[in-house]
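Up next is chain A:
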Amino acid sequence: MIEIKNIRKVFNAGKTNEFAAIDGVSLQVDSDRITVFKGPSGSGKTTLLSILGCMVRPTSGRIEVNGREITSLPEQFLAEIRRSGFGFIFQQYNLIRGMTALENVMIPSYPTGERRSSLKKRAVELLDLFNVSHKAGSRVEELSGGEAQRVTIARALMNNPRFVIADEPTAHLDTKLSREFMDIMLGLKTEGKTILIASHDPVVCDSIAVDRLVGMRDGRITTVDDRR
Partner candidate 1 sequence: MKILLMLLLLLQPCSPSRALAEDMKPVDVKKTDKCPVCGMFVARYPDFIAQVIFEDGSYAVFDGAKDMFKYIFNLSRYNPGKSSSDIAAIYVTDYYSLDPIDGWKAGYVTGSDVYGPMGHELIPFGKDEDAREFMVDHAGKSLLKFESITQEVVRSLD
Partner candidate 2 sequence: MIFHPAIIALSAGSLLVSLMLLYSAFHGIRILRNWDMGSGSESQLQLERRTYLISTLVACALGFQLLSLFLFIHTVDCMSGLFVGAMCAAGSLKVNPFGYPAIVLRVINSILAGQWLMINHADNKAFDYPLIRKKYGMLLVIMPLIVAETAIQGAYFMGLKPEVITSCCGVLFSADSEGWASGMAALPPVPVAIAFYGFMAATISAGILFYTRGVGPYLFAGLNLCAATACVIALICLISPYFYESPTHHCPFCILQGEYRYVGYAFYLTLLAGAAAGLGVGTLTPFQGVESLKRIIPELQRTLALVSILSYSGFVVVAVSGILFSNLRLTGY
């Protein structure tokens, strides 16, 4: 469970081009749910996801992850929380070129110093789960869009996080693949993951898998639509 209270995030503070990307947002994200943030670009969805994912600290306000106050923690512990608690799926896939799909999946676990054989086993299992294990040895440049997306999901799940955060995950996918993506998310939810998605793709927003739809505009929450 993540709880944010009265979060503000100001960029370029004190300068003439100062603006508040998030302006007083309070929200509670329940466990085992899919929450979708919907809104036009520039509405603050991505910034909010970054704050929820412990990537940036808010300018003011408090964040509690599973009851632990994390706003004042130094960066290195945020990294630790990110690594163990969050999996990220990015709009651009952000796979590292020159490396194989398998290595890309393993990257989040590298700093833990776990034995490579056990890392590899876990990564292959994940790739297998998403039917891309035949591509494990290929370089990421050789993957198709759908395969790359699935590798990205596998990477997000590598450290077995409680939360999965996806930013515009379907922006580069066709409808069929987007539907497939939502099915995977539904599957993860039933496994007990909490999923946060930022998207304005109707395929995502209208999916039956979504439990809660949060509308955003100009850094504020405009609507909260609980579907259950």
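We adopt the following convention: a contact is a pair of C-beta atoms (placed from the backbone, for glycine too) under 8 Å apart; a residue touches a chain by one contact, two chains touch by 3 or more; residues count from 1.
Basis for inclusion: all candidates are chains of the complex that A comes from, given by their letters.
Given the structure is predicted, the values throughout are model-derived calculations rather than measurements.
Enquirer: Once the contact definition is applied, which of 1 or 2 turns out to touch chain A in the complex?
Expert: None of the others touch chain A; the one that does is 2.
Enquirer: Within their complex, state which residues of chain A touch candidate 2.
Expert: 13, 57-60, 71-77
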